[in-house]
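The structure under discussion appears below in the form of structure tokens.
Coming up: subunit A.
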Amino acid sequence: MSLRLASTAVARREFQLFARRKSDWANPLMFFVIVCSLFPFAVGSESERLRLIGVGVIFVGALLATLLTLPRLFDEDARDGSLDLLLSSNEPLAMLILARVAALSFGIGAPLILAAPLFSFLYALPADVALMLALGVAIAVPTLLLVGAIAAALLVSARGGAILTAVLVLPLTIPTLIFGAGAALKVLFGESPVAELSLQAAYLLFALALSPLAASAALKISTD
Partner candidate 1 sequence: MIWESWSAFWDMGGRGFFVWGSYGALLIAIVAELMALRSARKKALESVVELKRLP
Partner candidate 2 sequence: MARTEQQSNDRFQGRWFWRYASPAAFYPVAGRIEKLSWALAAILAIVGLYIGFFRAPTDAQQGEVYRVIYIHVPAAWMAMIIYLAMAFWAATGLVLGTRLSFMMSHALAPTGAIMAVIALWTGALWGRPTWGTYWVWDARLTSTLILFFLYVGYIALAAAFDDKKKGDRASALIALVGAVNVPIIYFSVNWWNTLHQGSSVRPGSSSMASIMLTAMLIMTFAFWAYCVAAAMHRLRTQIIEREAETKWVKELVK
């Protein structure tokens, strides 16, 4: 089996699982929706105030929703044995992990990208900011999944894995948070978001290059 076939097979399996178990993508979406709806209760409903915190709330909400799906990357596979198949494959593990993260990015990311602009209207943000937010979330979700794959691979079926994954991953999402939310804020204040956007994309490329390798090394360590 060629590498391309193997990675498509991994990605296809992921999509089939998404189609069969709606909760896999619906639950993170619901989490995001509820988190975003909570904030007005805490800070008040004046549109001026909501507009200022809206970008941050939606961005952090999307990051947390994505974070919740990280255990899905390897934990179930470790339990049902498909992880051993993945590990014993002749194909480079890094590429298979990449295929899996890509599929998960679409499965988790697409609903969030659609929901983010909707919620920007609830936070009294103009349409151009909503679009920029959707773009920022679209870059941030795969970035977090890539970085998170390393931690998820290290903590496959470890006790207290979910919380520890959050502790390990969240500090590393700060660059994508700064640049992604920064781009939307620039649009809000009527400035050009190009610099922030390209830096956020650069961080995604950097993660794309390094984290599949790190994640495969991590998987080998934890399943050793």
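These made the cut because all candidates are chains of the complex that A comes from, given by their letters.
The definition used in the following text is that a contact is a pair of C-beta atoms (placed from the backbone, for glycine too) under 8 Å apart; a residue touches a chain by one contact, two chains touch by 3 or more; residues count from 1.
The structure displayed is predicted, hence computed values, not measured ones.
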Candidate number, among 1 or 2, whose chain touches subunit A in this complex: 2
Contact set on subunit A toward candidate 2 in their complex: 147, 150-151, 154-155, 158-161, 164, 167-168, 170-172, 174-175, 178-179, 182, 185, 199, 203, 206, 210, 214, 217-218, 221-222, 224
